[in-house]
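Note that one protein chain is taken out, while the other chains of the complex remain in position.
Take a look at chain A:
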Amino acid sequence: MTVVEDRPATAEAPRPKRPNRLWALLRNSWRQLTSMRTALVLLFLLAVAAVPGSIFPQRGVNRERVAEYFTNNPKLAPALDRFFAFDVYASPWFAAIYLLLFTSLVGCVLPRVREHARALTAVPPQAPKRMERLPHHESGIRRPEDPAAAAAEIAKTLRRNRWRTRARETPEGWTVSAEKGFLKETGNLFFHIAMLGVLIGVGFGHWYGWHANRLLVEGQDQGFCSALPQFDESVLGPRVEAGDLPVFCMRMTDFESTFQTTGQPKSFEASVDVSEEGGDYRQRRFTVNDPLRLDGATINLIGQGYAPVLRFTDRFGAQQTATVPFLPTDLMMTSEGVVQFPDVNVDPNGERDPKLQMGFEGVFLPTGGTDGSALSQFPAEDNPVLYLSAYRGDLGLDSGKPGSVYALNREKIADGDLQKISGERPYVLRPGEKWTLDDGTTLEFVGTQRFATLSIRHDPTKVSLLIGSIVGLIGLMLSLYVHRRRVWFRVLPALPADGEPAGGSVIESGGLPRTDYPGFGDEFAALTRQIQEGKR
């Protein structure tokens, strides 16, 4: 890849001025040529470099799948990780390629901008001596005017057709040179510059943006505010601090979803009360494709589920109620979760027995089957049922180690500190039912609340990116569909012919498409006809 390494450096290096213009021209064209080839090589490298990101799970896309990959391939994964296989698009080698590509782009576009600016102000060149060598050529066109007037008339016609035109007097007569299609290069430059802008915009968005996730359960007392500890997960850009986040609080008052008979979701809609900047709570609604747009954050609805509400009555008659989200594991929303009561069975005189903490683990089925299967039959709550197993002992929540809120502490169960006190088969609870355990304590399945998973995100540059890409697209279309072409007319005084007085002009025309342009022949023919017939 020597081309890759040496190109951008040499392109920008100042060089001594050469007196020989031919030599400079050669050098220039050589440089142009190599740079285009470099761009090609780099484009290819970029395409190839993007492939592993679709083969290996990516941390930026799905953290859990990466963790899974590590568990399944304990040897291979760390080795791959050293090559950033799980962070392809944030890896130094990916960055190296696109930075080189964009350096090359700058090195290529800047001189072209200068050149194009010059071309835009330059006059169309003088007609070639031998027009019949041009790809398109016509001779013997006659006009009644003398050459000067005819040339003026031709120039007028051309200008009306938006050609850049220049008429010149020569010793023999007149020539008219015209050129058209500068928008091609203009569009091409806009396209490449817009791409530069988009890349820079993406970079800025990464620096100054942030995103977070939050699982929000329906209910007045389940709301949250935009503070980092209240998010389940958050990633701030390198230039964002916790204090920069916009201030808002929200709680969900209602969540509705409907489903197809196949179980595919048909619609979701969340109703929330939102307070921004400490103001009053106001009601807002949002759905899957219509996010909640707050000042400084966009909130998307990306998932949903059920949170069973469970009330535990302990040995001393004290009650505690917990609303716990159960995470859906399939399309029909078979959901798994745990309910933990660390502060129950506390003696009224304050004696705490860590062996008497309570935990329950199981699945919630919004629509239980008649056959007692542990899989939900439908995602809506047609026949909600909860299958639970009860555990008593030390939940291990005080150990300081962060544990999952969706599973009981396996170590404590293995050590026997946390013991299963229900039978082999899980206990079946329906809403309103109560389960009396061996020690007389009870667990009541009060009902369920819905929950929504929210993605909260701020991308400060996204509007500029959109504008940039539209400019780029327009530039691209100009670049591809406009054609640069030249035409020339040589206007000479007509020689006296038999029976005709001298006067009038004979005209020869030539045309040169400067890019592959199959329609040019027609255009040239039409133009020549127009000149010949002297009408527009």
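Criterion: a residue touches a chain if its C-beta (ideal position, glycine included) is under 8 Å from a C-beta of that chain, and two chains touch if they have at least 3 such contacts; residues count from 1.
Methods note: contacts and distances are computed from a predicted model.
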Look at the options "C-type cytochrome biogenesis protein CcsB", "Putative propionyl-CoA carboxylase beta chain 6", "Electron transfer flavoprotein subunit alpha/FixB family protein" or "Cell division protein FtsX" and return the one that UniProt uses as the protein name of the missing chain.
-> "C-type cytochrome biogenesis protein CcsB"
Out of A:Asn20, A:Thr121 or A:Gln260, which is the one that touches the chain we can't see?
-> A:Gln260
The one of A:Tyr89, A:Tyr281 or A:Tyr427 in touch with the missing chain is A:Tyr89
Identify the residue among A:Ala85, A:Leu418 or A:Leu476 that touches the chain left out of the display.
-> A:Leu476
Per the whole complex, from A:Glu233, A:Glu277, A:Asp290 or A:Asp382 the residue touching the absent chain is A:Asp290
In chain A, positions touching the absent partner = 33, 36-37, 39-40, 43-44, 46-47, 50-51, 53-55, 58, 60-61, 65, 88-89, 202, 211, 260, 262, 264-268, 287-291, 298-300, 302, 455-457, 459, 462, 465-466, 469-470, 472-473, 476-477, 480-481, 516, 518-522, 525
